[in-house]
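Note that this complex is displayed minus one protein chain, with the remaining chains in position.
Think of it as A and B in the order they're written, each chain with its own count starting at 1.
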Amino acid sequence: MNTKSQLLCAWCGIAFLVLFTIGWVFLARFLPPPSPALSANEVAAIYQQNTGAIRFGLMLAMIAGGLTAPWVAVIANQMKRIEGDSPVLTYTMLVAGAAGILVLVLPVMAWTVAAFRPDRDPELIMLLNDFGWIFFVMTFSPFFVQNMVIGLAIFADKSDAPVFPRWLGYFNIWVAILLVPGGLITFFKTGPFAWDGIIAFWLPLVIFFGWFLVMFQVLLKNIKQQALAA
Amino acid sequence: MIATALSWWLGADSPFFGENSFAITTGLMLIAFTKIRFVIRYFMEVRHAPVALRLVCDVWVVVICGAILTLYGLGSPAG
Partner (left out) sequence: MSQTKNHVPGEVGIWVFILGDMLVFGLFFLVFVYYRGLDVELYRQSQAALNQHYGAFNTLLLLASSWFVVMAVENARAASGKQAAKLFSLALLCGAGFGAVKFIEYSEKLAAGITITSNDFFMYYYIFTGLHLLHVVIGMGVLTFLIIKARSPQFQASDMVLVESGASFWHLVDLLWIILFPLLYLMK
C-alpha cells in the first residue's frame, strides 16, 4: 500500500491553498479584485505601484498551480476504488482536473505579462488584466465537470462499505452548481455578477477553497482506513 | 392543516394596494416566512427531525427574514 505517497498527494492540496494565498492574496494583493469598471490608467497604476510584489507573488501562485496535479491524482485514486476496471468517471475527473491546472496557471501568467512591462500602454495592461480575470473567474466548466463526476461516482457506490460518505456526493454537486455563476461575468462590469461581485466571485472562491478542506479531511480518513485494512 | 396553508397562500396572493409600502412589504415577508416555516416543519417533516436540523432551519428562517427586512428598511425611503 502506497500510504505515504497518497498522504503526500493529499497534503499537496493544502500546500496549494497556502502557497496560492501567500502569493496571490498577500503579495500580489489581488484580493479583493480590482473592479472591472476601472479605467485603463487606474488598472495600469496597480501594476506600476506594486510591481515587485506582484511579480514575486504570481510566481508563487504559478508554482502552487502545479501542486493541484497530485491532489487531483489522489482523488482519482480513491474514485477508482469505487469504479474498478471501467473507471470512466475517474478518467473524466483526471482530464477535467488537468485542465483545471491551466485555469489556475494561465491567468497568473497573463497578470505576470502585465507586470513584466508596467510602463507600456495602459490599454494593453488593461487587456492583459481583463484576460487574466475573465479566464480566472469565468472558466467554471472543468471544475464543474470535476465536482459533478466526483458526486456521481459517490452515488454510484453501492457497496456495503462505501469509499466516500454519501453526503460528500451531495456536497460535490452543490459545489459544482455554485461555480456556475462565474459564467455570467462576461455581461457585467459592476454588481454581484461582475468579476469582483459577491455571487460570481466571492461565493465560488470561498466554496472552491472550502472544497479543498472538506475533501482533504475525507481523503485523510480514507487513506488511513485503507492502510489499516491492508 | 391544508386549509391553513391555503388561507396563508391566498392572503399573500391577493394584491394589497395600500399607501404604506413599508407595512405591506413587512407583512408580505412575514407571511412568506411563516409559510416557509410551515413547509419546512410539516411538508419536509423537519418537526420530527433531530434538534440540530430543526434549529438550523429555524435560524435560517429568522436570520434571512430579519436581514431582508433590515436591508429593506435601510434602503427604502420612508412611507
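Assume a residue touches a chain if its C-beta (ideal position, glycine included) is under 8 Å from a C-beta of that chain, and two chains touch if they have at least 3 such contacts.
Given the structure is predicted, the values throughout are model-derived calculations rather than measurements.
Summarising the interface, chain B meets the missing chain with residues 2, 5-6, 9, 12-13, 15, 21-22, 24-25, 28-29, 31-33, 35-36, 39-40, 42-46, 48-50, 53, 56-57, 60, 63-64, 67-68, 71-72, 74-77. Residues of chain A in touch with the missing chain: 165-171, 173-174, 178, 184, 187-188, 191-193, 198-199, 203.
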